[in-house]
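As you look at this complex, bear in mind that one protein chain is not there, while each of the others sits in place.
After this line comes chain A, so read on.
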């Protein structure tokens, strides 16, 4: 048997395969999926995740090429390395899918999310909310005497942190877009 022993990753050109494939721990991956913007394309992608029991943490989709009718789906998913590889392979065989990019392993990338946060209250809490929003460079996009709506753009972690701080100050409602992501450079 030892005569045939292969080095781990010897059969692949990807450094990704040098990691422990059987690791039990889950990883968070951001995938960019370029699809034809045709009826049912999103349903195929989502149906794949529900049908095969994969997780979706976040999903955004919009047509990014109006002449070519291409949409970009940005997906944040979670799974063991084996599951992540399988998710990418399964996405790749959907007929209207053009490209699948794993932004988490293909090099550095930027991730941004936009959130709207409604904070209700008055007095000291209202002042504190406004002060913190300034630190986070949030914009006030709506104001009444007892409420603010803040608009904030950043990483999902930044939005989480903002929500945590606003909660004791009267956070009433949150709307988030989900993550949009692009690779850096090149």
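Simple rule for what comes next: contacts are C-beta pairs under 8 Å (C-beta built on N, C-alpha and C of every residue); 3 or more make two chains touch, one makes a residue touch a chain; residues count from 1.
By definition in this document, contacts and distances are computed from a predicted model.
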Which of "Acetolactate synthase", "Sugar ABC transporter permease YjfF", "Quaternary amine transport ATP-binding protein" or "YciI family protein" matches, in UniProt, the chain that is not displayed: "Acetolactate synthase"
From A:60, A:86 or A:177, residue that would touch the chain that is not displayed: A:86
In chain A, positions touching the absent partner: 1, 3-6, 10-12, 21-22, 39-40, 43-44, 47, 51, 82, 85-86, 89-90, 92-93, 95-96, 98
